[in-house]
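Heads up, one of the protein chains got dropped from this complex, but the rest are sitting where they should.
== chain A ==
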Amino acid sequence: MDLRRVKNEDKLDLCRKYYLGGFALLPFLWFVNSIWFFMEAFRKPHFEQQAQIRSYVIRSMIGSVIWIAVIVTWVTIFQLNRASWGATADYLSFIIPRGEP
């Protein structure tokens, strides 16, 4: 969708939908939101809905960062301990590397 052709009230609506959607354990919505509306929130000249869009974008950014931190931590812990966790780790895996303990 080309944001240049969208009316300001629709932009706000879209931004809010993405922000709220992110709470359904969909961090990618927050991530997309924070990038897609970054220009609208911080760079565009002032318009009426900009303050609200900005607050959604900032919250989406915070959410994304928390999620990334959580995922990176988990992946690190899992990869470091996969071999020693044995069966549990195998059951958590979709693809098990060949020839590795």
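One rule holds in what follows: a residue touches a chain if its C-beta (ideal position, glycine included) is under 8 Å from a C-beta of that chain, and two chains touch if they have at least 3 such contacts; residues count from 1.
Here is the rule we use: contacts and distances are computed from a predicted model.
Looking at the choices "Nicastrin", "Trafficking protein particle complex subunit", "Chromatin accessibility complex protein 1" or "ATP-dependent protease-like protein", the name in the UniProt record of the chain not drawn here is "Nicastrin". Taking the complete complex into account, residues 1-2, 4, 83, 86-87, 90-91, 93-96, 98-101 of chain A touch the chain not shown.
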